[in-house]
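With one protein chain removed, the remaining protein chains of the complex are shown where they sit.
All chains are identified by letter, namely A and B, in their written order; residue positions are counted from 1 within each chain.
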Amino acid sequence: MQRTARDIARIVAGELSGNPEQLVTGLAGVREATPGDISFLASPKYLSAVKTTRASVLIVHKDLAVSFGGTLIRVDSPAAAFAKLVEQVAPQPVTYKPGIDPSAVVASSARLGKSVSIQPHAVIEEGAVVGDRTVIGAGSYIGHECRVGADCLIYPLVNLRERTTLGDRVILHGGVVLGADGFGFESVDGKHKKVPQVGYVEIGDDVEIGANTAVDRGRFGRTRIGNGTKIDNLVQVGHNCVIGDHCIICGLVGIAGSVLVGNHVTIAGQVGIAGHLTISDKSILMAQAGVTKDVPAGSIVLGAPAVPHKDFKRVHAALQRLPETLAKIHELEQQLAELRDRISATS
Amino acid sequence: MQRTARDIARIVAGELSGNPEQLVTGLAGVREATPGDISFLASPKYLSAVKTTRASVLIVHKDLAVSFGGTLIRVDSPAAAFAKLVEQVAPQPVTYKPGIDPSAVVASSARLGKSVSIQPHAVIEEGAVVGDRTVIGAGSYIGHECRVGADCLIYPLVNLRERTTLGDRVILHGGVVLGADGFGFESVDGKHKKVPQVGYVEIGDDVEIGANTAVDRGRFGRTRIGNGTKIDNLVQVGHNCVIGDHCIICGLVGIAGSVLVGNHVTIAGQVGIAGHLTISDKSILMAQAGVTKDVPAGSIVLGAPAVPHKDFKRVHAALQRLPETLAKIHELEQQLAELRDRISATS
Partner (left out) sequence: MQRTARDIARIVAGELSGNPEQLVTGLAGVREATPGDISFLASPKYLSAVKTTRASVLIVHKDLAVSFGGTLIRVDSPAAAFAKLVEQVAPQPVTYKPGIDPSAVVASSARLGKSVSIQPHAVIEEGAVVGDRTVIGAGSYIGHECRVGADCLIYPLVNLRERTTLGDRVILHGGVVLGADGFGFESVDGKHKKVPQVGYVEIGDDVEIGANTAVDRGRFGRTRIGNGTKIDNLVQVGHNCVIGDHCIICGLVGIAGSVLVGNHVTIAGQVGIAGHLTISDKSILMAQAGVTKDVPAGSIVLGAPAVPHKDFKRVHAALQRLPETLAKIHELEQQLAELRDRISATS
């Protein structure tokens, strides 16, 4: 990107003050910006960031009183103006031409929809079905009898084991593994004997799954991710979990086997959920929570073991005062001993 | 799957009550079941789940008193009956024909055993050895001088760096990386200088390793996973760790370098173990424990920093009462002041 501040003021229909020839070479948030970047102030509450930002140009509200050494562009809505700028200057998104790359290996019994794009070195196994306009990225593996919906975007090096099913408009980022065997063993004389994992993974419509996330196949029956649920990177979903619709699951979350998660649940980063629990609708599991009990609908839990938000805060506040509390108890003991001495002396 | 309840009752030799024509389209646990599914009640203690299950058909013990709106099949052992049903109706497991796919790249000095199956786009480097009947999945990489045993199942997109050795009957799920460099640096003038990692990874017999798990090569010598140990998804095992036989290591566990783990150890999800510790035989590390000290044989630890189970429970119980304890101390202070006033008044 190589634009002058004057060009950008024109794009966003803003009023420029400062150097119109200032060259802008990148876009960034106001905190992350480096010299040459343009940034914006979404709200007056970020005003203090102006003092420390290294951005060369800032888009701000037209009425904002601000002292800034660089160039300002004043507009009605800084967020909208910045979004418009992003749209204008962002590079064209990469597109994948329909067709099968000659290096891909597609089984004869696989069925491919209209306008699918099968990228280099992808492998499509026997009996697999790929929906219309879906892209299968370079080096990705679509196992036997998988069913991939329409308009899906499977990035490179994704791995679908046999019989995985995806709805429509599913996005799978690089390194996703769906349908690996569940972690199920029977202990026989101190050795771990594999329990066959003959189920499958079922992904709803409009699901997005982040890089290197793993969802295991069911022991029998399905492991399901519901419609519209979004999963971040490096998440583990155990066998036979049923995750509802429109959930958010952040990075490095671990969900053990047979957990039921309702709809509209939010699971923050690094949360762990023990097996066979039920996490009900619209609950929020805060970061690093270690969930060992069912979570009722609408509740907010945190801590390890996780407890309701209010209980955690109450106990945590008391805990911070604990060293002072111990000192106070010591003082009480002394006062009590003193009093006892006085009584003994007077009686 | 498309079977009537009548068919299934015949398969499991059970007694049907309800609708014999009920169509069964899937198998599921009693909590995860949806309409059309058949499920089972392994024990009367799950009886309450019958009220909320959405299964259409349930296999229960022949003598169980149960009120259920759907169709029941009564048998002597519901778990055995369900296992038999799973076996009958599960789709045929995927098999991999012996032979080398023409798209695979196999170095001339690699030695392949009898009836190996080298899947599309796999790469076998110079000097690698692959044992009889082993399957190397699509796109997997077997580095220079690796030795892979017999009857191993290497799923697609697995990555073995040079000189990794696997025993027999090893299962590696998609995205496993064995033998990446250990995380070893020397600090020189505030910069991190790489310490060469010239060792290797050694995996015993009957080991199973989950999707996207990484085991680093030794700095020198080996990083070892012992016979029969099972590792879940997204686990990190640092350089020069020696993990014993028949251990269980659950998802998202992080083990730093040079940790010794004994035999029959259980490490639950998201546990972290600091470097250079010894975790002795048959110990249990509970979920999310942060282990900072050696763990004696047979002990159970949890918390961060991890402590023996009993200590954790004792402290944790006291902690939950902390807000009330603070109130009680405040009361004691007041009572003491009151008493002091009384004494001053009387003396």
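Following the convention adopted for this analysis, contacts are C-beta pairs under 8 Å (C-beta built on N, C-alpha and C of every residue); 3 or more make two chains touch, one makes a residue touch a chain.
As the structure is a prediction and not an experimental result, all values here were calculated from the model.
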The one of A:G14, A:G143, A:G184 or A:G228 in touch with the missing chain is A:G228
Touching the hidden chain, out of A:G14, A:P78, A:G175 or A:G262, is A:G175
Of B:V12, B:V135, B:V177 or B:I231, the residue touching the omitted chain is B:V177
Missing-chain contacts on subunit A, rising order, are 26-29, 31-33, 37, 86, 90-91, 93-94, 101, 103, 119-121, 137-139, 155-157, 171, 173-175, 208, 210-212, 228, 230, 232-234, 246, 248, 250-252, 264, 269-270, 287-288, 304, 316, 319-320, 322-323, 325-326, 329, 332-333, 336, 339-340, 343, 347
The missing chain sits against subunit B at residues 103, 105, 121, 123, 125, 139, 141, 143-145, 157, 159, 161-163, 175, 177, 180-181, 183, 185, 190-192, 194, 196, 198-199, 212, 214, 216, 218, 220-222, 234, 236, 238, 240, 242, 252, 254, 256, 258, 260, 270, 272, 274, 276, 278, 288, 290, 292, 304-305, 314-315, 317-319, 321-322, 325, 328-329, 332, 335-336, 339, 342-343, 346
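The rule is simple: only the chains that are shown with their structure count from here on.
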Chain centres from averaged Cα atoms put subunit A and subunit B apart, in whole Å, by 22
